[in-house]
Structure formats: C-alpha cells, structure tokens
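Note that one protein chain is taken out, while the other chains of the complex remain in position.
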Amino acid sequence: MQILNQDTPIKGIIPPMVTPIDTKGKVDIQGVEKLVEHLISGGVHGVFILGTTGEFSSLDIAQKKELIASTCKFVNGRIPVLVGVTDVCLQGCIELSKFAERSGAYAVVAAPPYYMGIDQEELYHFYEQLANSIPLPLFLYNMPSHTKVSIDVETAVALSKHKKIIGLKDSSANGSYFQSLQFNFNDQPDFVLMVGPEEMLAETVLMGGYGGVCGGANLFPKLYVKLYQAAVENNIDEIIRLQKLVMSISQKIYQHGGYKSSYLKGLKTSLSFLGIIQAQFVPPLFPFEPNEVEELKVRFSKIASMIIE
Amino acid sequence: MQILNQDTPIKGIIPPMVTPIDTKGKVDIQGVEKLVEHLISGGVHGVFILGTTGEFSSLDIAQKKELIASTCKFVNGRIPVLVGVTDVCLQGCIELSKFAERSGAYAVVAAPPYYMGIDQEELYHFYEQLANSIPLPLFLYNMPSHTKVSIDVETAVALSKHKKIIGLKDSSANGSYFQSLQFNFNDQPDFVLMVGPEEMLAETVLMGGYGGVCGGANLFPKLYVKLYQAAVENNIDEIIRLQKLVMSISQKIYQHGGYKSSYLKGLKTSLSFLGIIQAQFVPPLFPFEPNEVEELKVRFSKIASMIIE
Amino acid sequence: MQILNQDTPIKGIIPPMVTPIDTKGKVDIQGVEKLVEHLISGGVHGVFILGTTGEFSSLDIAQKKELIASTCKFVNGRIPVLVGVTDVCLQGCIELSKFAERSGAYAVVAAPPYYMGIDQEELYHFYEQLANSIPLPLFLYNMPSHTKVSIDVETAVALSKHKKIIGLKDSSANGSYFQSLQFNFNDQPDFVLMVGPEEMLAETVLMGGYGGVCGGANLFPKLYVKLYQAAVENNIDEIIRLQKLVMSISQKIYQHGGYKSSYLKGLKTSLSFLGIIQAQFVPPLFPFEPNEVEELKVRFSKIASMIIE
Partner (left out) sequence: MQILNQDTPIKGIIPPMVTPIDTKGKVDIQGVEKLVEHLISGGVHGVFILGTTGEFSSLDIAQKKELIASTCKFVNGRIPVLVGVTDVCLQGCIELSKFAERSGAYAVVAAPPYYMGIDQEELYHFYEQLANSIPLPLFLYNMPSHTKVSIDVETAVALSKHKKIIGLKDSSANGSYFQSLQFNFNDQPDFVLMVGPEEMLAETVLMGGYGGVCGGANLFPKLYVKLYQAAVENNIDEIIRLQKLVMSISQKIYQHGGYKSSYLKGLKTSLSFLGIIQAQFVPPLFPFEPNEVEELKVRFSKIASMIIE
C-alpha cells in the first residue's frame, strides 16, 4: 500500500492527528475517515497519529491498533502515515511498530521512555535497541516537558548514524536547541528535522527546517500548508499575514479555559464545530463545561471567518 | 486465598519488591520465589509489587501478569500483596486491577497518569473513575519526581471519601507534605499513610505514620522491620543505632556509580550478591560495568557485616 | 556585648524574625523592640534576622544595617543573634558580616548566591572565600527552591572542615536530605544542623537534630519551644498534641489567600493582630486585601484560642 519512497526525506506539514472518540469512549471510525479526508483535501504532506495531540498515552493497545489500521486504510497510500509508538516499555514500542508496518505506515515516531529519570547513555541504548528491532524507519521525538529528559544534540547525532533513524521531531519550543540541531545536521540533508510548536513553523523553515507537526492543521490544514509554502519561498509578507492567523488560533483556542489541557480541549472542541469529530476525550481529560463550549464557539467563529481557505 | 481482613489498616514494612529478571529479559520465577521467601522470613508486613522499584513502567503486560500470579502464588496468603497498577491509560489500570483481584492480591496502588500535565480536578476524576471500576481497595501513590503532578493534600482528602480508597503512599521525600497529610487524616485512622523514602521511615512512624515502603527491605528485611518496631515502641536509642545502618545502605549502595538509576542498579546488584536474584534489568536500564560491580561488592560486604540479622 | 560561648553548639528554637516595617516602608524600630521582647519572653534560644522570612532580599543595605543594629541592641546579649548575610555579591556578604560582628551578632548565615546557575565546585569556593573573609562563624543555608542550587551533602561535609563554618540550616523540606546530613555529620557533634520547615521540627529533633528555625515562633514562641522540649525529652504524647497546633498554623495561616507569598503575608498580618508589628511589607510583596485580612482574623482567633501559652 505504501507508495512513498523512503529515500526522499519527508517535508512539509504533518498534522499530529487528534484521535476521534465517540461518546462511549471508543475510537470513532467515522470521525477518523472524515478527519483524514479533511486533512488530505487540505494538502498536508503526511499525518502523524498517536502523538501527544493524539492522546496516545491514554489509549489502550486495542484502541491504538484500531486507529492505526483505520487511518492507514482511509489514507490508502495517498500520503505518508507516521505512527507514534512511544511507550515506557520497549517491547510495547516494538510490537506497535510491527503492527504499524503491517498496516502500511511510513515510519514510526518515539519519544523517550517517560517515567524513570534516565541518563543520555541509557536513552541512547533504548533508542538503539528499538531501531534494531523494528521494521520501519524511526523518528526521534524530543518532548522534555512531558518526558523529563531532553534528547541532547550529541545523543541525536550519535543516533542518526543508525540507518533506521531518519529524523527528529522537536517539541521543546527551545529555539536555541532547534538551531543547534540544524547546525549539527547540516551535512546530513537526509535527516529530517521537524518542529512541533506551530508558532515556530515559519521561522524554522526559513532557517532550513523541513516543516512542522502543527496541531492546528487538524482544523485548518490549508492555512498551515500555505504558511509552509510561504516559508519555503521566503515570502515574508505572506508569512507575516498567515502567522497572525496561526497566532490567533494559538492564543484564542489553545488557552481557552486556563486548563493545563486547554490546547487539546480547544482543538478537539473546535473540530466538533466543523462537524468532523465529536468533542470527546479519553481520561484523564474530559470535555469543557457547556458555557466554556459556548464561549469557544464565539472565539472560533471569529477566527474561522478570518481564515478563508 | 486472601486471609487478611481489609478492615484492619495495614501497617509496618511493605517492601517495594524488585522484579527478578533472567538473562533473556523474562521474569525469573525462581527469583520471585526466593525473594518472596527471603522477605517473609524477614518478617515484612506485606509486599508491594510493580512499583517504581519493581520497574513496572518497563515491563509489558504479560510480564506484569506473570509477576502478579507468581508472587501471589508464592506468598500464598501469608502476607498482603499490594499490586502497582499505575498506567497512563485508565483502562490499563482497571484491567490489571481485575487480574490482581483474581490472583488474590490485597489491594492495588496507582500513581497519577504520568505523561500529560494535568490539573488536580482531572487527577481527582481519574482516581474516582478508577476506584469506581475496580474490585480491590486502592492506595494513592504520590511520586511527583516521576509523574510531574503532586497529589495535593486537598485532593487526597476528597478522594479518601471514596470507600475504595484506603490509603496513600508518599514518595515525595517532602517532610512538610507528609506532616500535612498526617494532620489532615488525623481523624481518619483507617486511612493508611505510608512513606516511600526509607531514610524517613523512623521519623514518620514516630510521628504517627503507618510504616514504610522501603526499597532496602528487599535486601535486609529484618533491619527495616526492627527499625519500624523501634519506632512504634519509641525506642530512640535503638532507632539511632539502626538508622545508621539504613543510612549506610542509602549512601553507599544507592548512589554507587553516579547514575540516575543508581538506586535500582545498586539494589538489584546487591541482591545478586546474596544469591537471591540475578543482576538483570529491563530497558532502559542495564547492568553496572564489571568494575562497578566489583567496587559495589566491597561496599556491600562492609555493610552486610555490620548488619547481623 | 556577646555573652555566648561559641564553642557550645547552639540548639533549640531560633525564629527567623520577620522584619517590622512601617507605613512609609522604613524599618519599624518600635516593632523590632516589641518583637524581640515577645520572642525572648517566649523562651526562644536565639533569633535569626534577615532570612527569607525577614524579607532580606527586598531590603536595602541601610535598612539591613538598621535592623541588625537595633535587634542586637534590644537583645542585648540575652540570646544569640544570627544575621543573614545572603547576597549574590560576595563583597556584599562580607561587608554585612563585618557590620554584624561590630553590632554584637553571634554568627552569620548565608544561602548560596542565587542568580547564576553554579556548580558545586563554584559553590564550595564561594563559601570558602566568604569564610576566609569574615570575623564571625558562618552557617550554611540550604534553600534550593529560592537559590536553584542545593548544597550537596558532600559539599557541606567538605566545607565543615573550615573552622569558621559551624552549621547548616536546611530549608529544603527534603526529609531524606536532612537524614543524609545527620548521618554524615554524626561524628561532628559541634556542627549544628537546624531544620527550616517547622512542620519537620519535632521529627528531626527526635532523630538527633539541633532544633528549628520556625517562622511560626514569631507568633507563638512558647508553642515551638515546648514542642522542641517535648522532642528533646522524647515525649511523644506531648509532641503529637503540640504538632497539631503547629500544623493548624501551617494550614490555616500560611496558605491563606492562595498567593505564592501567603506564608509571609499570613505571618506578618497575624503578628499585627497581636499588636506587635504592622502588616506592612517591602516590594514585591504587598498587604492582603481588607476582606482577606478579615477572614484571616477569624482563622487566627480560632487558632490562638487553642494555644494557651
């Protein structure tokens, strides 16, 4: 089913897909199909399922497999599917990677094991064992706010020598760290550096980055694709114009309600306004209060009206 | 199989059992049996499997079930078995709890979901849903260094109203926090407050605590049982004498090698010196270097010779 | 003026004195006198001025000198005066230490320089230079929540070899750390280990500690002196009784209003209810809102009525 050539580095907008959930707490297959079509018709260059935005940590293995299988089926080879296999248990990462390969995924993505405090050497060995044991290429996933450990630049460079390790997604929001990555991987153009926070998409692409894993692209895929294109083309006026829209989403939707989980609540609830998914979550998250939903709807409408896709 | 009356609060030394692993990475059943006998003959008041010391996060579900079943079988109702069911996925916690119940466990223990940053309200609801869905009593497990979220005293008090929630194990090492717990639960003598760090066992029992989940009790169960008894009896001279031995272990064994994982490496490697388990680990941990093992052996021998059990 | 023998280790309750401020933002000398008499008549074993509770960081050098001079004058050698000289600038620490010596202080207390991130080796050298340059004995002051750096046990041990360095006050609230200190200083009975958080006073004295730097002793000195005595005498029943009062203060007064600075606001405002000082602060702190003061007054009255001194 896979039509992509893994020798060409992936670039562009790879939304970290939210996981559609129904009112019974199950994966909403219809929602997956709608969301996949929404994203592909929006021109995204790939999808990344089972990331932080995909609530990977809260789903059980059956839900994860259902999501992988259904996403790969609906995508049907039109764009690459990246599958998050992050797990505190190495064996869990490996098993999910094998399932992803059988389902037709393009690559897997793994953040460090996130319970124990570990050293860089332990981190290196964990990734090496993982890369040795899986049938698909692997992206490293730097997410220190959630995993407590950062993938040091030196560790990333050492790991990049492994032929299975093809890129790194950085969600640290640390601009100096990302520039250090770009500097150190300058002579490895096949190693893909993607940025997590969408607020930093344009600037990192301007500086040579490969694209972004932008949560907001679940909502407005065309907006982020356009911003990426403007950055590739070094079209500063267009970047400035689009960046304001991206920042409006960041400011008005992702901080709504003042929860630690406002980003995810705002994103999924806004997608429900578009009729694509239901505003349902997996524990420990739960929906906004009704009045919060109403307030968000007003905010969302204003932003949506500014974004004529 | 369960012979304990759950209406009597558990007290004393409940070692967080290390998980014996063989050279192939599997649960070493013979090691489990030896360790269980070592602990019970040492007079411990219960065992806690699949805690942080038990490398719970690194084991897959099959390994966890094997450990639960074999531990319960070997213990055979002589002491209560507490089972760690901590999982980022609520459904995972519930399933493991049901398995623990079928295996004859006394209670389950759960730390907060540890990937996403969550608020106290989300934490409360997570625990409430868990308590509503499981057949065994539940201990809360405060471990902020690993889970990033602390169980606020107010949250613990609110949760204690749930009849299934019977206690809290605090591994924060924060003495003020533990005293706040004791103060707030003063009028709920059935709610069990256990301390994690063994360095704080004696003082917290002196002040009214119920006991400790002492990692070092894997090695020298009698030492910690004696220290607990001395604290119950307010025998300060004996406490001071035994505390020095406990601190020697803490200082010489748990910090050996200067790794973030030195505690666990030192503990399991020392247990291998006693011939009880092998010095094997699950990724992301790996054994000491041979020279580190030799140095530890010297340190261990000195301490062991001081502890005439 | 100094009547104490510095060869006898200081022990007991050493309140971290709040700094009385008048409505013009100046040191309230009359308040200093009243507070000093309140403390001495309450039986405290010393006073510690210009600590965190004394708002040292917010006072200018003239205010600090005025407080040192007036406190030493009012105390008049009846109890030892410890003077906080913590400063990010070594020269500032030295100058204040010299002034403290001329004013008749017993010793100085210094937390690590708290702006730059520094290593233990830099920390060691800083303290060594300080100890070499001052005319009074020096207490180390561990306060990692405020200084970002912790004084490692090894560093404390190395520094204790300096004849000017006579003790350590630990405000980390980390019970394992404090026990590690006690274990490592076991054979240096002249090295004074005092605990900061008053919630931990009783237990650390039971385990061999020298006493506490209890903020609440500003309010109710006799209560803390009694608790200290009960701990010295290993009178558990009395400890349990008094600990509840101490915890009531901690819970009802120090967390009032939910500010990061609630401890200090609650403490000074309560002292104003006793007519000892005014509820005035130095920036960046400012007084409670009037309704918050009223609510606190109710809480305070309840607690005060339980504490018949």
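Note that the chains take the letters A, B and C in the order they are written out, and that residue 1 is the start of every chain.
Operating definition for what follows: contacts are C-beta pairs under 8 Å (C-beta built on N, C-alpha and C of every residue); 3 or more make two chains touch, one makes a residue touch a chain.
Keep in mind that what you see is a predicted model, and the values were worked out from it rather than measured.
Though it is not drawn, the left-out chain touches A, C in the full complex. The chain not shown here is touched by just one of C:41, C:129, C:188 or C:301, and that residue is C:129. Within the full complex, the residue among A:23, A:176 or A:291 touching the omitted chain is A:176. Panel shows chain A; residues 173-180, 182-184, 186, 197, 199-200, 202-204, 206-208, 234, 236, 239-240, 243-244, 247-248, 250-251 of it touch the chain omitted from the view. Take chain C: the residues that touch the chain left off the picture are 52, 57-60, 88-92, 95, 113-119, 122-123, 125-126, 129, 145-146, 148, 259-261, 282-286.
The criterion applied here is as follows: only the chains that are shown with their structure count from here on.
Path length between chain A and chain C in the chain contact graph, taken as the least number of steps between touching chains: 2.
Centroid to centroid, with C-alpha atoms defining each point, chain A and chain C lie 49 Å apart.
Our note on geometry: chain A versus chain B, Cα centroid distance of 36 Å, whole angstroms. For chain A, the set of residues that touch two or more other chains is empty.
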